[in-house]
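Every protein chain but one is kept in place in this view of the complex.
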Amino acid sequence: MSEPSEGVNLNDLEVALRGLRPRPETLDREVLMYRAGRASARGWGWPLATLVSTALALGLSVALSIRPAPATAYVDVKSPQSDAVISSPSPPFTEDAEFGAWLRYIHLQEKVSLNGLDGLPPSFEAEEIPSSVDSLLQSMQ
Amino acid sequence: MEPERLSRLLDEHAASLVLYARQWCSAPEDVVQEAFIKLAAQRPPPDNLAGWLYRVVRNGALTAARAERRRHRHEKTVARQTATWFVAGESAKLDAEIAAAALQSLPLEQRETLVAHLWGGLTFEQIGELTGVSSSTAHRRYLAGLSALRERLGVSCPNHPKE
Partner (left out) sequence: MFRRFVIVACGMIVAGVLLAAPAPPEGPKVIRLAPQAKVKEGGAFRYRLLPDPRDRTPGNAAPLWRLAGDALREARHKITEEEFDFSKMSPQKLPRKEVRILLGHYVATLHLARQAACRERCNWELPPLTIQAIQEYLPLGMLQQWRFLASLLCIQYRLQLAEGRFDDAAETLQIGFALSHDLCSEGMVVQNLVGIAIAAIMLGQVEEWIQTPDSPNLYWALSALPRPFCDVRRSIEHELNTIHRSYPALRRLRRETLTERQAEELAKGVFGYLRKTADENDLKRARQHLLDLGRSEKEIDAMPKNQVLLLWYLDEYDRVRDDILKALALPTWQARRIMEAAIEDARAKESTILRLLLPALDKTWMAQMRSERDFARIRCAEALRLYAKSHEGKSPAKWSDITEVPLPLDPLTGKGFDDFYQVKDGRGILEIPTPPPPGMPASLGRRYELAAPRDR
């Protein structure tokens, strides 16, 4: 497709806008290059191990700090009963990753059902995760 | 990735990426920094570097924006930031603050497309892939955004028919 901003026939407004330069970034290049150097020097096992352990630690600490104490759902009451064995326990649930993916999927379904093919994103990761169950419910018709 | 190449990429793209990330969050430089660090760890480096960077920055900015919304800081912070989006070049015909304010008043999808194309240098096909629409839709958003800016800024366009 022809792109109106290439070639000589530039729109006056486009020219004027391009005359503005984005404010120079103030990234700390020393820190960035140091961290980039470490990131590129490691083998794949290092970042994977670091990521997994960091994610676990972060996830647990975030879960502890932000999850409100459940009201009454989880109550320790001793009562006589048989020890029924559940042969296939539910898979372990980790915090935001799965929850976010689930909400993202629901949001995607809603968009495609409303907008048809135009509701399709190029990838699942491009789909924004709704910020909460309530905000998602409010946005759904 | 060699440090020299990374440094050149920073020179070429960092400011535009920060401007792009600023559409969502109030700490765009953190997001851009993380994107370059991730880039350094890619083996092999992605073929389409600019497209890759914009995608990673976009995702990072969206995540940061969600965190900010939870802390109820987003709207106030963005409003404070509009004055510092641009610096006027030597031949600038527009006032930087007024242009930033006009841009900020556009719907996000138009604003994002304008920033990615005008300052990021992305093609409409790349923008379409980035934002999950067809290149023709990206082009339409761009034209709609330009048209709206033209009204807000009072810039006439005698050489092109009205969109």
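The chains carry the letters A and B, assigned in the order they are written, with residues numbered from 1 in each.
Methods note: contacts are C-beta pairs under 8 Å (C-beta built on N, C-alpha and C of every residue); 3 or more make two chains touch, one makes a residue touch a chain.
Just so it is clear, the model here is predicted, and its values are computed rather than measured.
By the touch criterion stated above, the residues of subunit A touching the omitted chain are 1-2, 68, 70-84, 86, 88-91, 93, 98-99, 101-106, 108-110, 112-114, 116-117, 120-125, 132-133, 136-137, 140-141.
Touching the omitted chain from subunit B are residues 125, 134-136, 139.
Everything below uses one rule, namely that only the chains that are shown with their structure count from here on.
The touching residues of subunit A, when paired with subunit B in their complex, are 1, 3-5, 9, 11-29, 31-33, 35-37, 39-40, 42, 44, 47, 118, 120-123, 125-129, 131.
Those residues of subunit B that touch subunit A in the shared complex are 1, 3, 6-7, 10, 14-19, 29, 32-33, 36-41, 43, 55, 59, 62, 66, 69-70, 84-89, 91-94, 96, 99, 114, 117-119, 123-125, 129-133, 135-137, 139, 143, 146, 149-150, 153, 155-160.
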